[in-house]
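Here the structure is laid out as structure tokens; the discussion comes afterwards.
Only one protein chain is missing; all other protein chains are in place.
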């Protein structure tokens, strides 16, 4: 059930049977010479929608822009500062908590979001208590990264070995190829790619990773792989969501 | 050209020929018993995409959540506080301005965003100067509301007269019906609807407008109307964008 | 009844008969070669005082500095950032709401304040609810621009036609001439004046409007006109205040 | 020279001969059963205007609302939070520093402002350096409390002894009586008044000082005293301003 | 009783007998050629610990970094902005007030902290009321500067006369010598030292006070003096704390 295609009557009815909501979150950032700028949001959103269908859960519209300051020396990247993102997440969750939602399950497509998201959860728990939301202690937030699902991780390792890398990876590129076959990009990639994994500021990042990739070879990606990743992630995250929902 | 389906190389090439970008912005808020919660983002996004195609402009992913605090007594609504939204817009525009963008054209689907957006533009102009963005005085922002295009406005008046109302209007519902025919909702609407137009806090709003509509009769909407609105808005906003881009 | 010339006992007694307050708000900004930097605050304050007398309403001391970032390339202009102004307005209204005020009527002299004021109202409604102000849903805010009163607007059109312009207008200059005849400035104005109406950042503004005027010819102003504007604005805004106060 | 009655041309000319500006700052807060809510702003503004005349200095419009949170349990008091006031002062000084002002002399009427003002000065020095204001190290700020001028202090002691107290004092009431003789209030004051001097939160303040006075007997005030205080303060603060302006 | 060497059970038991806590606060800033960068925190902490022992009070771990922006042109200085420090103090006191603490006694070693601390107290009183802390009106904060204790002040005057100065003073250096005899520094000091007392921005500060001292001659300090200062401060502040605790 997609929030943006529902009415408030639909949501009211939903809240009678569930207090959970799935929030896909991605990023708008460079993904190397062939990866789509929307990769992280596209992947998180597609997986979240399917999880929502299977698990009968409301799915919020995707958060398209997250914490990607380190990518902003590449044109087309957009980032919130962590301090802004904390306020944004706090506002989202406050709106939803006032309506009765209590279990917030973020399906995340971007590693750079994790720290700020977790900080935002802490900020929000305290905020909701401060403003006197009833039973605010029942509010639980969780972030699950689709690319960290063990089945996904293992398949990536098996298919790509150490060419998976850590940004603009063949696994995420494959998933976007499956979802947007008409947007597959063909560019010759430099053979050498930095094996570094350090992330500091944006200028440093671009010096360290001149074409935007971090140790990855996205040329290995295929739409068929993408479908496999999609199905594995959906399965694992459906289980994770249901477990999260059921937990005290 | 959709930013999220582009690579950073694509954006780099685009910046050689244009400094403009279109940013669709909507809201996630109740739209009466039959209107979709995502109405404002859906409309803005669809129109923006087509304007981008015609005008050869990059289109950012839609901003799905805006300033809708007054709707938050209805479940499913999500809102930023104005102070948060100002920071969010500032961060978006800072990221893009650092990359070379100078002309920011917001296609807006939600009246409640306008004041905060304009405040955010002022905040951003000063911020970009403070952090020393080169030629920051060339940064121009504009917000255009699709539903205020004169052709759109006139058609709405002609089709619906004073049943257009000011929230959950038949024109915006029609546009979502055209775009998502499978999500058309059929609910009997109360005959009486408040003719009030005042907007204060969220509790007050729900007392004033118990089913969420403000003076509107969305039952008049049809997908065919929606297509007409879409085409009119696209034409007017393409002209508006090109004029904005060309202006000193 | 002027707040600053009252005691707290006076205010306590007032609150037994009314929950309304009038807040004049202006700006401290250039008004062209002959306009006073305090024009907007002077006009708003003078009108508000008289409205307060007629309507038996408390009038707060004028807010002298508002959102005028675009004027800050001209010396003598002072501006808040929108984010600061939102906090300032929130703090004002929170103080007053804690004391029992519920109806906040801003008489505004500066177009640049409107967006930020409206954003501040939204922010404040939510804030007052969050901190548990009793019956916070009864808090209503309204901004009325004296220069937009229909009688004022029509007189300006009749007296000055398109030489009214949109900043450093003869109407506002006339009003300050009526109020401060000893401060009437006589300077030869350039004949040409930009007909542009765009407002972006401060450097851009000064390039676009080199002497500070926007399409106006303040040389047409006279103190007698000023008196007329004053009386019309007072009448219209007294009606508007009483209507606002009476409304549910 | 009053900023609000000047044009930007006047200010431009002034900046050729001086980089100093006087900023009167008061408060909008209860001043006991007979003191005016605007006392602190009224006093600071009147003194500042006269100092400006004598010293040929520009005088900004008065800051009417300051840090008076502890008074907000009495109706009619308005306060900024310290965090808001710091931003407000920072914005004021940033606007003026961009135009070339370097010496900011605050004439203050309210003890509760001092700590926050000083904090704001520190914040502003760092901010101006961060945004690259030229020669920002020449920016100097000073706050002078009119009631702390030694001549004023001594006269108050001589006239009122320990009945001067520390809030709603006869000296400040006298000054407002001199300035606004038509607003002199006659109310029988309780004989007993707390000799306490502690200031904590607003509820605590009202319990501690039930009628708003802190150890003072404002019934001793006369307009003639007020004139004496006015003249002493003007003289001392003119000297102080000129010394501040001349200092390296 | 040191908070950091206690368990939460210990604190729970303590709260049954007392609602007071002592918070030492210093700074991390240059103290001239021979003064330790941690001087202010070292002094405040040592004194606070002993006061806590005598008065049976919990002592929080020292706040090592305060408001020292004016010292930041000397390497090794660390400062919060006032706006940050206000939030930090607010967060500290909010945590402790939720647990039941009501009397917050800051033992301060740095003049530059005072204004911001006082601003923070005001901010916090309002915040605690806003979030509904029970009996928040009983929350009292006080800052006591050890170097302003009258016995300390007199001894410094007697020992050093006007060579005490106002920063990197022999009295505070003496106290650190008593506490850290192994860290006594021997450097020849310039004979001349500025008698100025003005403090503005950091660049200005370093120009005005090139070696970091303000009118002081720390070469006069001895560990024996330090012990005397320590004992006097402990005595005076123990009395002050107990008086503060007992006061309504």
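The first chain written gets the first letter, and so on, giving A, B, C, D and E; residue counts start at 1 in each chain.
Assume a residue touches a chain if its C-beta (ideal position, glycine included) is under 8 Å from a C-beta of that chain, and two chains touch if they have at least 3 such contacts.
No experiment lies behind these values; they were computed from the predicted model shown.
Q: Shown chains touched by the missing chain?
A: It touches the following shown chains in the full complex: A, B, D, E.
Q: Would you indicate which residue among A:2, A:41 or A:67 is in contact with the undisplayed chain?
A: Among A:2, A:41 or A:67, only A:67 touches the chain that is not shown.
Q: Using the document's definition of touch, tell me which of E:60, E:143, E:199 or E:220 contacts the absent chain.
A: Per the contact definition at the top, the residue touching the missing chain is E:60.
Q: Based on the whole complex, identify which of A:22, A:46, A:78 or A:139 touches the chain you can't see.
A: A:139
Q: For subunit B, which residues touch the unseen chain?
A: These residues touch the chain not displayed: 130-132.
Q: Write the list of subunit E residues that the hidden chain touches.
A: Within subunit E, the residues that touch the unshown chain are 2-12, 15, 28, 30-38, 41-42, 58, 60-65, 72-81, 83-84, 87-88, 90-92, 95-96, 98-100, 180, 183, 185, 187, 212.
Q: By the contact criterion defined above, which parts of subunit A meet the unshown chain? Give residue numbers in ascending order.
A: 67, 69-70, 72, 81-83, 86-87, 112, 114-123, 125-126, 128-129, 136-141, 198, 200-204, 207, 247
By definition in this document, only the chains that are shown with their structure count from here on.
Q: Quick check for the class: compute each chain's Cα centroid; which one is farthest from the centroid of subunit A?
A: D
Q: By how many degrees does subunit C turn when fitted onto subunit E using C-alpha atoms, rounded in steps of 5?
A: To bring subunit C onto subunit E, one rotates by 120 degrees.
Q: Quick one: compare the interface residues of subunit C with those of subunit D and tell me same or different, with half as the dividing line.
A: Since more than half of the residue numbers are used by both chains, the interface counts as same.
Q: Let me have the rounded angstrom distance from the C-alpha centre of subunit A over to the C-alpha centre of subunit C, please.
A: For subunit A versus subunit C, the centre distance works out to 46 Å.
Q: Using the touch definition from the top, which residues of subunit B touch two or more other chains?
A: 72, 81, 83, 87
Q: Please give all chain pairs that are in touch with each other.
A: A-B, A-C, A-E, B-C, B-D, C-D, C-E, D-E
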